[in-house]
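Structure record follows, encoded as structure tokens.
A protein chain is absent from this complex, but the other protein chains hold their places.
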Amino acid sequence: MTVQTINRAGTLLLVVFTLTAPWVLPLFVDSFWVDIYSEILIWSLLAASVNLLFGYVGLLSFGQALYFGMGMYGVAIGIAKLGFGFWGGFGFGVVLATAMAAVAGVLAVRLTWHYFAIITVVFSLIFYFLALSWKPLTGGDDGLPFGMPPLISIGDFELTLTDPDVQYFFIVLMVGACYALMGRIISSPLGRAFVTVRENDLRASLIGLNVYMIRLSAFIVSGFIAGVAGALFALFGRYASANFMFYHVSGEAVVWAIIGGVGTLFGPIVGTSLLIVLREELSHVWAHYPILVGIVVILTVIFAPKGIGGIWTSLVHRFAGANAGKGGDQ
Amino acid sequence: MTVPLLEIDDVTKQFGGLRAVDNTNFTLETGKLHAIIGPNGAGKTTLFNLITGTLPTTSGRIRFLGDDITDEPVHKISQRGLARTLQIKSVFGGLTVRENLWIAARSRYGVFAPFMSWRRCRKSNERADAVCEELGLMPHADQLAANLSYGDVALLEIGLALATQPKLLLLDEPICGMGPAETEKTVAKIQDLSKRIDIVIIEHDIEVVFNIADEITVMANGGVLAKGTPDEIANDPDVRTAYLGDDDDA
Partner (left out) sequence: MELTIALALNGIVWGLIIALIALGLSIIFGLLDIINIAHGDFFMVGTVLAWFVAETTGNYWLAFLIVPIIGFALGALIEYTVIQPIKNAAALSIVATFGLAIILQESVRATFGATPERMLPPIHDTIPMFGIEYEVYRLFAAAASIAAIGLFFLFLHRSKLGTWMRAVRFDPETATAMGIPARRIYLMTFAIGFAMASLGGVVAAPITTVYFEAGVDILPFCFMAVIIGGLGNLGGTVAAAVLLAFFEGVITSFTDPTFARIGSLCLMSLVLMIRPHGIFAGATR
């Protein structure tokens, strides 16, 4: 068995599980876990947007909630205020988030290291406060609810997200498309350039790479992904709220990404699953379980900075090495 | 008259009160292996930084093959075919040797191609393999660059520059820190390369410089002290007292 086969098997397992979850999960646990799994998938996209920037380009953003929030508000405002349909609202949210990322990115990626983290938080705080105070448009703290328009409506035939199965598979489809897109980009020349910039930005510019444009494109893609997550979450919860733009949401996404393992495509799903399942299970037992989360975060940073993904990779490599007698085929 | 390879025209670099490069002028022609020598702090590496754009010049112009590149960003200068190695070796440690060379080769065809597979870029793959072969790095092709021996890192450093298909290669102390065997191998490689690429080399090993250089520029205190063939430099009284003399005593 080579590293590649093991990883492919893992991916296949994840895909099969995701596609059969509405039927398989209720066999073992309460059926609300299907909803929780859709929520996990959505949030994992936000963590994936952190991962794309930090794991592949080396920029730690603490402000991804801004693009998530833009996606949310785009959908809610589009449907509730502008009278858009389902796809119009969804598209509006994603476009708004991506445009926001493009504008913010032009300024933010001029900075690196801690300063990049600070400026991304600052940008997200500015729009958080704007969303809080611009009540007529955003509903402020209370949020902006909207009625769900149909997904498809041909004659009598209508599909809406009020049908749980439609909702689940719509989310799976969109999240899957995002991961496919990220996987594609990561294994493209641009993805190679991302990693090159992460490793050594001066050297990257000396071999003729436009480091600024590479960082900016990563920032925009990552904003797009966070925007899709936000748009999906708005559709999932039927509302948008400023609370999701606060920096604690960004911070949580960073935590999920780090614990799942940055620099791996599916690390964010693992991290997000683990922490959300932990939350669901522990919050009944011990109200102060976040203390445990905090400890896990610190221990991960100290002892396993590459997260679960990193541990997985080294285990797989060791296993494959023991089997095949030589290293991976990469 | 042919266009000069590199023109350094009244270039100055000021750091606070210190003039690291002071109104320096010289012109290099194609087809020769140039060496820049001079004591520490003479401004050699700073000059390389100015040429490649990693530092902004305070005043003066730099022209490469007739084009003014003084205020161009680093990556544009590289795209013109001007490559350099760094004195403090720095390669992409988390990538394998082949991946290192691949991205350098790919830089010539543009990396903003988000939807194709990098493993299918035939020209870049071939180029990377060719450089790998040429520098004798094939046995280590799939090793992480961070795990290479010092000498191999130095070779990969040159490889990164070569993979970008440069017209001019600036080497900053390429053999510094190498053992005798590695030095010999690398020097032979540089001589070989100089037959098809213009090379400017900064080197402290005077013996090596006088062996391989066609033309030597001596820098001291941020300016050019002398310029000429190795013979001329060896017999230049100014150089002897200011530089070579010191070196003999050391």
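Chains here go by letter, A and B, matching the order in which they are written, and residues are numbered from 1 within each.
Definition applied: a residue touches a chain if its C-beta (ideal position, glycine included) is under 8 Å from a C-beta of that chain, and two chains touch if they have at least 3 such contacts.
Because the structure is a prediction, the values reported are computed rather than measured.
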Inset, instruction - For the chain that is not shown, enumerate the shown chains it touches in the whole assembly. - result: A
Inset, instruction - Among A:T112, A:T160, A:S187 or A:N243, choose the residue that contacts the chain missing from this document, as touch is defined above. - result: A:T112
Inset, instruction - Check the options A:L82, A:L137 or A:L202 and report the residue that touches the missing chain. - result: A:L202
Inset, instruction - Could you please point out the chain A residues that touch the chain left off the display? - result: 54, 58, 60, 62, 107, 110-115, 117-119, 121-123, 125-126, 129-130, 132-133, 201-202, 248, 251, 254-255, 258, 287-288, 290-291, 293-298, 301-302, 305
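Note that in this section only the chains that are shown with their structure count from here on.
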Legend entry - Distance from chain B to chain A - Cα centre to Cα centre, in angstrom: 43
Legend entry - In the complex, chain B residues that touch chain A: 52, 54, 73-75, 78-79, 83-84, 86, 90-96, 99, 102-104, 106-119, 121, 124, 142, 160-161, 163-164
Legend entry - Touching residues on chain A, where the partner in the complex is chain B: 184-185, 187-193, 195-196, 198-200, 202-211, 213-214, 217, 221, 327, 330
